[in-house]
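Here the structure is laid out as structure tokens; the discussion comes afterwards.
Complex shown without one protein chain; remaining protein chains in place.
As written, the chains take the letters A, B and C, and residue 1 is the first residue of each chain.
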Amino acid sequence: MNGWTVTATVALAGGGAAAVWGVATGPLRRRVVAQNLSTTLACPALLLLAQGYRRPSYVDVALVLALLGPIGTLVFARLLAEDLHEDPPIGLTLTWVAVAFSAAVVAAVCAATGPGRAMVKLLVTGALMISGSLVASRALARGMPKGGDRHE
Amino acid sequence: MTRRTTLLHALSDFLLALFEVLAWWAVLAVLWLVLISVVDALELVLGAAVALVGAVAARAARRAVGAR
Amino acid sequence: MSRRVRLWLLALGGAGLAALLFAACLELPGFGGDRHPYGERAVRESLARRTANAVSSVNFDQRAFDTMGEMTILFAAVLGTVVLLRQTRDEHRAQPAPAHVAPPVRRYALITLPVALLVGLYVVAHGQLSPGGGFQGGVVAATALHLLYLGADYRALERVRPVGLYEVGDALGTSAYLVLGIAGVLAGTAFLANTLLPYGTFNTLSSGGTVPLLNAAVGMEVACAAVVLLARFLDQAVEIEENAVGTEESGE
Partner (left out) sequence: MNDMLIAVTLLLVAATATAAVAARDPVRQALVLAVLGVALALLFTVLQAPDVALSQLAVGSALTPLLLLLSVRKVRRRGRRKGRTE
């Protein structure tokens, strides 16, 4: 019922639909990118919701997603490395768009929170999300050992 | 002479390890301070302990990856 | 019983269940209202015991017995997995070759591992204050360890993960929960009753009586259980191979 939740609704309606479409259809290389995109988008949405509901403790949910979301993408990158080597992912532009959106949301929420430990927590969450998302897309693009766990 | 150098090596290794753990401990303790909402004595004690666990884990992980 | 009779029985039971559920739905409070008979009572009780997170108060105080059942289910499931996925006589272990992960990914894994571990333990410790608790934090902490497999290889993970110790931790966490419950009986009240400790100051770490201790027990149990579970799956997927047909000892 305020600007924060309205922004979250719009972002989830647009980005969420794109992520679901991307992950449910098409070749594997697009699906993994869409999976990474979904977490990169959900994290700022959760920060917006925490701010919109005025519940600072909801930031913990975004923090856990910022840590575990990229780990999930790394799982796919690691265990699907063989398939992804033959057919490396494309469409990483969308990931950059989501990262820019994350950065903008973190900046806006920080400005609304004001200086203090709460702001540093938001910045840490944002830094983890952005670096995690970029590293995960790097890992998808031939960043993992090709043979998987080949034996000696 | 050689014994002295090995002793020195052991000492420098120990100091490096101590430095690594202490650096991680400081970073993680600050992170704990950022995460919590109310600061009191119990929080500080628990934060220091948990940060130490994290620091030891960080060094163990780095060594496990480095030694091959 | 013939197939026909069985189908009729199933249809009858299904129709009865559907009718009961429908009748129950008619009596439910409206969607999204801020008044609920159970909610009001639960919140009143949790505030009386100075637990800021009412969900934790329900899970680890008012209905702590249910949580014991859930924890035991996880324990039994992991036990079953350990038995099912053990290395059998016609299988052998093959060491995987060292893997070469891109340097930024490896660096990210090494930096994120302690951070995720700290966040997991933070979530466990603050279950009585903010969203989270033993289960959530335990899973986060266990996942953090496996960054070593994702960012390097299985050998690196094996170096920092003595599975035996985690099995002991799993059992210790489960028994700690039971011991805390029995302590209530010995103190003269009831099993898992929250009367052992003072309730403390609202919204501080030491509030809520036994809730933080039960959270810690569950956190330990869940973290160790997840590590053991994943260890069995990783062993099977990465190391354990069947011996070639006809040879008892494969000499690879």
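In the analysis below, a contact is a pair of C-beta atoms (placed from the backbone, for glycine too) under 8 Å apart; a residue touches a chain by one contact, two chains touch by 3 or more.
Just so we're clear, the structure is a prediction, and the values are computed from it rather than from any experiment.
Asker: Taking the complete complex into account, tell me which visible chains touch the one left out.
Answerer: A, C
Asker: Just to verify: which one of C:Ala42, C:Val139 or C:Leu192 makes contact with the chain not shown?
Answerer: C:Val139
Asker: Pick from A:Leu12, A:Ala103 or A:Ala127: which residue touches the chain that isn't shown?
Answerer: Once the missing chain is taken into account, the touching residue is A:Leu12.
Asker: List every residue of chain C that touches the chain not included in the displayed model.
Answerer: 32, 53, 55-56, 123, 131-133, 135-136, 139-140, 142-143, 146, 226, 229-230, 233-234, 236-238, 241-242, 244-245
Asker: Mind listing the chain A residues that contact the chain we can't see here?
Answerer: 1, 5-6, 8-9, 12-13, 16-17, 19-20, 23-24, 28, 31-32, 34-35, 38-39, 42, 45-46, 49, 53, 55, 57-58, 60-61, 64-65, 68-69, 71-72, 75-76, 79-80, 83, 148
Everything that follows uses one rule, which is that only the chains that are shown with their structure count from here on.
Asker: More C-beta contacts across A-C or across A-B?
Answerer: The greater number of contacts lies at A-C.
Asker: Could you tell me the distance, in whole angstrom, between the mean C-alpha positions of chain A and chain B?
Answerer: Averaging C-alpha atoms per chain gives centres 30 Å apart.
Asker: When you check chain B against every other chain, which residues touch at least two of them?
Answerer: 31, 35, 37 - these are the residues of chain B that touch more than one other chain.
Asker: Can you list the chain A residues in contact with two or more other chains?
Answerer: In chain A, the residues touching two or more other chains are 57, 63.
Asker: Spell out the residues on chain A that touch chain B in their complex, using ranges where they run on.
Answerer: Within the complex, chain A contacts chain B at residues 56-57, 63, 117, 120-121, 124.
Asker: Using the touch rule from the top, collect the residues of chain C that touch chain A in their complex.
Answerer: Going through chain C, the ones touching chain A are 94-97, 99-102, 104-105, 108-109, 112, 115-116, 119, 123, 129-132, 136, 140, 143-144, 146-147, 149-151, 153-154, 237-238, 241, 252.
Asker: Please give the residue numbers of chain B that touch chain C in the complex, ascending.
Answerer: Those residues of chain B that touch chain C are 24, 28, 31-32, 35-38, 40, 42-43, 46, 50-51, 53-55, 57-58, 60-65, 67-68.
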